[in-house]
Structure formats: C-alpha cells, structure tokens
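Would you mind keeping the following structure in view while I ask a few things?
All protein chains but one are shown in place.
Right after this comes chain A.
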Amino acid sequence: MMEQLFKERKEKLHLFKSLRKKRENERKEVPEGLYTKCPKCKELILTSKLKKNMSVCPHCGNHLKITAYERLEMIYDQGKYKELYKSTQRVNPLEFPGYDEKLEFLQQKTGLNEAVVVASGKINGTKVITCVMDSRFLMGSMSSIVGDKITKAIEHATKRKYPLIIFTASGGARMQEGIYSLMQMTKTSSALARHHQAGLLYISYITHPTTGGVTASFASLGDIIIGEPQALIGFAGRRVIESTLKQKLPENFQTTEFMEEQGFVDLIVKRQEMRSTLIRILKMHGKGA
C-alpha cells in the first residue's frame, strides 16, 4: 500500500520535472513567436526587438507585463541574484474545494511556486533584498505563502540591515484563503514597521496592476513609492466604484500618473531607467541604507 503510494508520487515528481525541463528548453530554443502585438496600440513588434527594449512598446511606450525573473535580471548586477524561499509547498487553509489542484496546475504551468519571487543580490554593489510579485500566478493575489515569503524577506532584510524593494502586482485577496489572506496584510505591515524602525530603506515599486489588499498594505508603505508608467494602482475595483456612484470615472483614474498627482506616488520611472534610478536612490542611503 505505502509502496504503491511512494511509487505513484515518484512517477508524479518525474513527470513534473520532465515537464519543467521541457518548458525551460522551449524557452531557450523556440521564441514565443516572431512578433508580439502590443495590447495597447496593437502594433506588431519584432519580439527580439521588444525584449531588447525591456518589453516596452517602441511605438506607444506601453510597458508590457514581464515575469518576476525577467524583472530580477534587469535590476541586479550582471543579472545575477539568488532566489530565496523556493519551496513548492502548497497550503489550503480553508480546505477550499479544487484549490490544491489549481495550485499544482499553476506551479507546473508557470514554473513559479507562488505569486511572488524573493531574491537577494547586489545592485551596483549594494546588497538588496527584492520581492517581485508575478501576476501570472492567480493574478498575483495574496495568499498565506505570498504573505509569508514577503514577511520572511522583510525580517531577513531587517536582521541583516539590508534595503528592501517590493515590486507589486496583485488583483487583491486570494479568495480561496479567505481570512488567512486578509491577515497577511497585518503580518507584512507589522514586519515593515520593524524594518522602518531600524532606519532601513524600503522602496515600493508599483507595477500593473496593483489593487486591493496589496495597495492597502505594503504597496503604500514605501519610504519612496515608484510607479511604472500607466500602471493601475487602487484599492476598490473600477467597476465596483462605478456601480456605487452610478457614473463614469475619468479615463486615467487609478493610474500611477493620476495617483502621483493626488500625492500618493513619489515618481514615475520608465523601465529603461529602472535600474539606474534604483542605483541613484540606493547611493544616497549609504551601504546599509
């Protein structure tokens, strides 16, 4: 009986690993398509050219979504970093039907273990802890593991006196984890309070889209809050607000530019200037920041 179980598990693991390998190979050898269509201006862009341009549309300047790993490569020295807390463990605290399977499927499909990747590495020689949320994983929603990884990262940065950067991208709460999702807002914010008290630098970097519980916790708590151009930043969803007010909202409502005008974003930075801006800010905060 047990032997059978182990055998099955082994086979599953094997399948999983081979799938993963296959995907990695695909990534290297076959480009996703020669051309990519910009979702905003609908222009066709040579994919290789788009990648060279950091996935910013050369025609309209639209910042296309990039993966957490692509982002990390762009900011760290020589694109090198160490990923932390990589465990593929899954939790289903409310025993929500179908949730385990969904997580397993997404882990295989995206190669991510959850909606956030934590990394440690150097930016212009300064050691920095970075968390990057990835919206390919259940819209970057906040789960226990997302909250836990970010909290661990903050605690680690506090202990070692490192500056911290969090790139946010989130649809908000992870419905399937209910109250556990909500409580991650308190957990992450409390950890940031300690990082703050230790006199350390925290940069919150808003990418598209950042909403709900993430906006109402760590995304809004940076010493410096940077926004990517035209990224969505808000608490309540646009449709919810429109149905409450029974009126149309301004076109640029809840964009980073709009929120900069309102006084809630420090600066908007183009992706091409992301690394150099981070370097300039880090420099002014000393080694330990």
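FYI, a residue touches a chain if its C-beta (ideal position, glycine included) is under 8 Å from a C-beta of that chain, and two chains touch if they have at least 3 such contacts; residues count from 1.
We adopt the following convention: contacts and distances are computed from a predicted model.
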From "Multimeric flavodoxin WrbA", "MacB-like periplasmic core domain-containing protein", "Acetyl-coenzyme A carboxylase carboxyl transferase subunit alpha" or "ABC transporter ATP-binding protein", the hidden chain's UniProt protein name: "Acetyl-coenzyme A carboxylase carboxyl transferase subunit alpha"
Contact residue for the chain not shown (choose from A:Lys65, A:His196 or A:Arg275): A:His196
Contact set of chain A toward the excluded chain (per top definition): 85, 87, 89, 91, 93-94, 96-97, 144-145, 147-149, 151-152, 173, 175-187, 189-194, 196-197, 212-213, 215-221, 233-237, 240-241, 244-245, 249, 253-254, 259, 262-264
